[in-house]
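Notes for the one structure printed next.
Shown here: the complex without one of its protein chains, the others still in place.
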Amino acid sequence: MLEKALSGSKLYWTWLICLLVVIGAGFGAYLVQYNKGLMITGMSRDVSWGFYIAQFTFLVGVAASAVMLVLPYYLHHYKTFGRITILGEFLAIASVIMCILFITVDLGKPTRILNVMLHPTPNSILFWDMIVLNGYLIINLVAGWVTLEAERKQLPPPGWIKPIIYLSIPWAVSIHTVTAFLYAGLPGRGYWLTAIMAPRFLASAFAAGPAVLILLGYLVKKLTRFDPGKEAFETLAKIVCYAIILHIFFFFLEVFTVGYSDIPSHTAHLKYLYFGLHGHNMLVPWVWVALGCGFTAIILLVNPRTRKNLKILPYACVLVFICTWIDKGMGMIAGGFVPNPLHEVTEYAPTGLELMITFGVYATGILVLTILYKVALGVKAEEEAL
Amino acid sequence: MKLYNGPQIIVGLVIFLAIFTYPLWSGAGKAAPVPKPQPVPKSVATQCVADTAYMRTSHMTLLNYWRDEVVRDGDRLYVSASGKTFNMSLSNTCFECHTSKVKFCDQCHNYLAISPFCWDCHLTPKEKK
Partner (left out) sequence: MGVDRRQFLKLAGISAAFGLGGSVGFQLLRPGALDAAERMPTPYQMVFPKSQGNSEVMPNPKALKGRRWGMVIDMRKLTVEKARAAIQACNYYHNVPTIPGKQNIKWIWLTGYTNAFPEVENPFADPAIKNARFIAMCNHCDNPPCVRVCPTKATFQREDGIVMMDMHRCIGCRFCMAGCPYGSRSFNFRDPRPFIKKEYPKYPTRTKGVVEKCTFCSERLAVGKLPACAEASGGAMVFGDVDDAGSELRQLLRSRYSIRRKPNLGTHPQVYYLV
């Protein structure tokens, strides 16, 4: 099937070349980082994780959200999603690849990465994260490819793939839960030490992922003859709507517990993020923009007239994306590290090289996504031509 | 049987093989001189932690073994096969006799094009010019 990625329009090839240029620039920036060390980033002794880990956390969510298509289709036989489930699975593959790349570029000694398997340490959550992420990648590759192959041959998918697809449902939940556990189990970090971390992650994931899918659906509709269908968009929009409301609700649960109990080691982080601490307020505009976007999106999505309006829906999805991307990325990571355990404030902002490497990783993910979508849509076009 | 796109495939294969085997043919006939690591001066020459033949082939595994014993188990003394006791330390034991990294270690490492990362951390005596 891969040969479908080898023929395409001029636009397709131009797009691939653009991505390759960005990947090349990112790789060049990474070579600088590899030679000089992580000194080229904005990270510090106090904020020891930054933009890379923020993107990683966000993208695990996007990857997990494929379950929002798989579950209605395979467990509830919701036929409308049948045509686009493959798009969700392929988005998951691209996202997990980006996650793994972000972890790799964040390592101080990337050449030693196999030590995680050479000296397996079950008490480390990072060890489990390695297992669930790689497992999820393989599950989605197999499930996506096999079902697509069957579709192409006009045959029902083989029976053995069913258990793997069912497995992918709890597995999707597991990748984001384990990612939340990376943060939620650390004794000295008040902002992360909360049992609602995993549900909050899942809620924002199920908002962000389907929002990205809707946007991709629009793009696909515009660029190819494939139309996901109005009903698919509407159902996805409902999912995004519930999830973003849950996300904001969970955020307020957090604000209540932290604010009403008023324990300094917990309030300090929220104060830093939303009002600034000791005169440091770099992230304040960002987090308010995130909150504003979230609320605006809720208004647009709750109201059936705006939600069902396919002209307005993409804007609501962009707002959801901005809200969750800021909240779960920079807000979650930098907010957890500021103030540091000695209640000192060191702020963090990514550097130019750090951003270039980040764009490079995103371009790699988008390249994988483009190729996978090209194959999937090629198969679907063939099918419709029959 | 017909080979589709034959010329392109064959030219491609030739180019691939040429690049792939570049390290082999580019250095042909230009053998580097066999290294002669500097022997330990007579004045300090005692017995090494193992005999020369063993050290030549397996010093890296011995050093890895020492490393794990010292760092992870806190065992710092090594009683060699000949019964002598040594402090297991690259910088503090090996370099007492093999005083020059350039004339001892680098000779073979360069010849074999390997760059062990020991020296990223472990200090060596200042080289005399």
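Note that the chains take the letters A and B in the order they are written out, and that residue 1 is the start of every chain.
Assume contacts are C-beta pairs under 8 Å (C-beta built on N, C-alpha and C of every residue); 3 or more make two chains touch, one makes a residue touch a chain.
The structure presented is a predicted model; accordingly, all values stated were derived computationally and were not measured.
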| item | value |
| --- | --- |
| Full-complex contact with the absent chain, from B:T21, B:Q47 or B:N92 | B:N92 |
| Among A:M39, A:L155 or A:A385, the residue in touch with the chain that has been omitted | A:M39 |
| Positions on chain B where the hidden chain makes contact | 50-51, 54, 57-58, 60-62, 64-65, 67, 69, 71-81, 87-88, 91-92, 117, 120-123, 125 |
| Absent chain, residues of chain A that touch it | 36-39, 41, 43-46, 48-49, 103, 106-110, 112-113, 115-127, 130, 182-183, 185-189, 264-265, 336-337, 340-344, 346 |
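The rule we apply is simple: only the chains that are shown with their structure count from here on.
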| item | value |
| --- | --- |
| Cα-centroid distance, chain A relative to chain B, in whole angstrom | 44 |
